[in-house]
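Before I ask anything, let me first share the structure, which is written out below as structure tokens.
The complex appears here minus one protein chain, its other protein chains still in place.
Order of writing sets the labels: A and B. Residues in every chain begin at 1.
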Amino acid sequence: MAFLEIKNLKKSFGKTAVLHGIDFSMEKGEVTCVIGSSGGGKTTFLRCLNFLERANEGTITIENAFHFDAAREYTAAEIREMTLKLGLVFQQFNLFPQYSALENVYIPLQLRSKEKIRKAVPFGKKRREAIKEAEKQNRERATALLSEVGLSEKMNNYPCELSGGQQQRVAIARALAEEPAILCFDEPTSALDPELTGEVLKVIKELKNEGRTMIVVTHEMEFAKSVADKVVFFADGVIEEEGTPEEIFNSPRSPKTAAFLRIGEESF
Amino acid sequence: MSFWEIFKLLCEGFSQSCLLFLLTLVFAIPLGLVISFGSMSKFKPLSWFCRTVVWIIRGTPLMLQLFVVFYVPGMLFEIQLFGGVNGRFEAALLAFVINYACYFSEIYRGGIESIPKGQYEAAQVLGMTQRETFFHVILMQVVKRIMAPMSNEIITLVKDTSLARAIGVAEIFFVTEMKLLSKGLIWPLFFIAVFFLVFVGVLTLLLGYFEKKLSYYRI
Partner (left out) sequence: MKKILSVVLAVVLAFGMVAAFSSCTQKSDWEKIQEKGYFYCGITLYAPMNYYENDELVGFDTEFAQAVAEYLGVEAKFVTIKWPQKYLELDSGAIDAIWNGFTYGDEEGISRTEYVDFTHAYLENRQVIVTKADKLSTYNTKEAFAGLKAAAEGGSSGEAVAKELAGANTLVTPFDAQSSALMEVKSGMAEFAVIDYQMANAMVGKGDYADLSINPAYAPESEVYAIGCRKGSDFTAKLNEAIEALSENGTLAAIAEKYKLTNDLIANIGSDK
């Protein structure tokens, strides 16, 4: 079985069906780029995968261990556990404005550590010590992550003091903190000025080189070509075509894919 | 009456006004949050109930609510929830807390609903519980957003305390009316103005300080 296995995923909002049964799989360490025109269901697909939307039908299996079946009821805690297996970087960054870059990375991390400690150590001095220890470790980890995305200078700045590219890099560091099995990007550069997209794409490339498993919804065709192991083309709520970048960009089989890529090229 | 006697009298009255003001804030600020959760609840009967209460409380004069709280329990059920001298203060406090909690709840609701969905989603994908999301992510942003309208309400409350005289709470106006105006003394009224101006002035500085404290980030 593949590292990520999605079967017959369906989602509709009211009477509008957005995903008409998506079958998708990928292996560990792979980078998949999802392309397609707006309204094709790319973002909904990603949101279903991260449980921001609940799929109406279908199953999601990660690492053979975490299994989601839309037909079943899940408690909030179960959903949370599955969510932690995945990281998501938003188009609009969604950093917490009241926290500095470091705190943005550190606070969610520390909250999870605290939860684990509370379960393991019931109360008392031991627990306080454990929390203190976790605090130190998590701060170090947050600092390391921010250095990794090239922001060691800006650690104590607030989001409003950072450029879009810097904010998105903080968001990436934050998403990496929980060691997600799969890191998802929802059009990570669409909200950025053109001159700032480079720094974010560079970070994603570095992550690929580290061997991370990623799904990137993107409009940057050049980037998709250079970074993707597999390109998936979404159209009208189904996967119209998937293959290696060479296959998709050089010899698309579907006329829809060809049409989409042509329009894309003309506009550049 | 000597100046000092009158000054002492005014101070006593004003201390009642201040106490009413402070206790109203202490109780109404958290109660408002509970009501705002109630009116935003997905459990329809509760949200319907809370919104109706808010509608009634905001839609009727505070003066009337004071009368209802103080006089109605005794007249309908023959029980003295609030009898005598001190009970008047408690009755006024109850009416003020309910009234202001309803106003606060609407300010909170506006603040909470104005937080972008992305903040909740970011918290969710980071594995935060609903509780953690509210207390670690949303609350501080709401506080910043509602500072201006809350400051307004709080300053209005300072002056609204004088309404408590309607049920005979010995606050500054009641004292002045009953003990000083009745003796033909007008000038204490100017003193009342000074009391209120100074109090609101201090409050304005305090609220401004908080606002400044929160200005390190932009939403």
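FYI, a residue touches a chain if its C-beta (ideal position, glycine included) is under 8 Å from a C-beta of that chain, and two chains touch if they have at least 3 such contacts.
Keep in mind it's a predicted model, so treat the numbers as computed, not measured.
Within the entire complex, contacts from the absent chain reach the displayed chains B.
Between the chain not shown and the residues B:Leu62, B:Ala170 or B:Ile192, the one that touches is B:Ala170. The chain omitted from view is touched by exactly one of B:Ser15, B:Thr52, B:Ser114 or B:Gln130, namely B:Gln130. Residues 34, 37-38, 40-43, 46, 67, 70-75, 77-85, 87-88, 130-131, 134, 165-168, 170, 174, 177-179, 181-186 of chain B touch the missing chain (whole complex, contact as defined above).
By definition in this document, only the chains that are shown with their structure count from here on.
The geometric centre of chain A is 45 Å away from that of chain B, both derived from CA atoms.
Per the touch definition, chain A reaches chain B in the complex via residues 50-52, 76, 80-81, 83-84, 86-88, 90, 92, 94-98, 107-108, 111-112, 158-160, 174-175, 178. Interface residues of chain B, counted against chain A in their complex, comprise 116, 118-119, 121-130, 132, 136-137, 140-141, 144, 216-219.
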